[in-house]
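Got a structure for you, questions after.
Of the protein chains in this complex, one is absent; all others appear in place.
The block that comes next holds chain A.
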C-alpha cells in the first residue's frame, strides 16, 4: 500500500482532525440532525442541446436570466461569506503575479493555507475508495458555507428562488465555499450531496459540472476535478471552481488534433507543455461531449490511473491529465528540493496556477522552476501513449494519426512497465496496483 504524508487543505470550517465525525451536532449542518426545514437559494439552469456557439443564432439572444449567475449570485454570495468572516484568510491579501515567460505561469504566495494542521497520511494507490461516513465529508459543513442549490430547470427556463426548501429526497446538488480559497470565488460543486457519492466521476455529475461552466458564462471561471491519488483530499464527490481573469498556461499550450469521435467530439493532445494530456472539444451535443470525457475518466479511474480534469473556456474545452506525482512521491522518487516546496500538484497547479507556501519559492519563481515541478507530475511519454491508446479503445475511437490503426495491445499487457517506472530514472519501481484485478497495469 502506498501512502504519502501531506498537510490536508481545509475545505470547510467543520473539517477537524480525523475521527471527529460522530457525536452531537448542533451546528446547523446538512445531516438529518439539522437539515429539517432548511432553506437555501436555488438556481435552476436551462438545458441546452448545443455545446458550442454553433447553431446558437437564436439561443444567443435568449432573454435575460432573472439573476446573473456568476456576477451577482455566485460572487455576491461569496463576498457575503467573506464579510461574515467564514474564510480562513482573505485571498485577495495574498500576493500573486504572472511569472515572466512564454507561458505566463501564475504564482501565488499563500503562507496561511497550510498552517495549523498536522500532516496526514493519504493512501495514493487507490483511485476508487468507498465513501466513509466517519471521515470528513460535505454533509458535515455548516449550512452557512453553502451558497445555493444548483439543478436543471424543469420548465426549460432559468429559475431562481431566493429561499427554497432543501428537498433531501430530490437529491439536490449544491455549491459551497472553499474556506481555503486559492482565488476569488473559490467554491465546491457537490453533485447530489445527500447521496454521499465517493470521489468518482459519472456521466451525470460531469454533465452538471459542464452546465455550471456554461452558466457562469466566463472563460475565466473554470472548474477542476482531482481524483484520489491526484491530490483530492476529501472522498466525497466534488468539483472545484474559481474566478481568475487571466489565461492559464495550459490553455495557451499548443495542441495537436488526434481524432474526431463518431459524434464529432474532437480530441487533441497537448504539445510543448510539461504535463501530457488530452483535450476534448465540440461534439454534436453537450451530452456527447460530457459522455466522451466522462467515459475516459471512468476508464482511468477503473484502471486505477490518478487524473485531473480542467473544464475551461466556459465548458468548451476540457483537459484530461493523468498523473503520477503522488505515486512517485510515495516511492521516494521526487527530489527533496521539490518536496520541500510542499506544493501539491493538483488540477490548478497543473493548469499553471501555482500556489506557493514559502516566500523564497515565490520570489524565485520562474518558468523553469514551474516547468520542473510539472514535468514530475506528467506520465512518461511511453506511459502516456499507452494510457492514451487504452482510453481511445475504451471510448471506441481510433487514432487515425499517420494512418496507423488504433493500438491493440492486449498481447503486450504483461510487458508494460508499472506506473511509476519513468524512463528518466531507468529503474522499474514496484507496482502499486498488484492484486487489483481490474487494473490494466500488472507487476
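Heads up, the rule we're going with is that a contact is a pair of C-beta atoms (placed from the backbone, for glycine too) under 8 Å apart; a residue touches a chain by one contact, two chains touch by 3 or more; residues count from 1.
Basically, contacts and distances are computed from a predicted model.
*Asks:* The hidden chain: which UniProt name fits, "PAS domain-containing protein", "Protein kinase domain-containing protein", "Vacuolar protein sorting-associated protein 51 homolog" or "Origin of replication complex subunit 5"?
*Replies:* From the choices "PAS domain-containing protein", "Protein kinase domain-containing protein", "Vacuolar protein sorting-associated protein 51 homolog" or "Origin of replication complex subunit 5", the unshown chain carries the UniProt name "PAS domain-containing protein".
*Asks:* Touching the left-out chain: which of A:34, A:48, A:98 or A:152?
*Replies:* A:98
*Asks:* For a quick check of understanding: of A:45, A:268 or A:325, which residue touches the chain that isn't displayed?
*Replies:* Selected residue, touching the omitted chain: A:268.
*Asks:* Touching the hidden chain in the complete assembly: which of A:4, A:40 or A:73 does that?
*Replies:* A:73
*Asks:* Kindly note down the residues of chain A that lie in touch with the hidden chain.
*Replies:* 52-57, 60-61, 64, 66-68, 71-73, 75-80, 83, 90, 92-100, 102, 104, 106, 159-162, 184-185, 219-220, 243-247, 251-252, 254-260, 264, 268, 271-272, 281-282, 313, 316-317, 400-403
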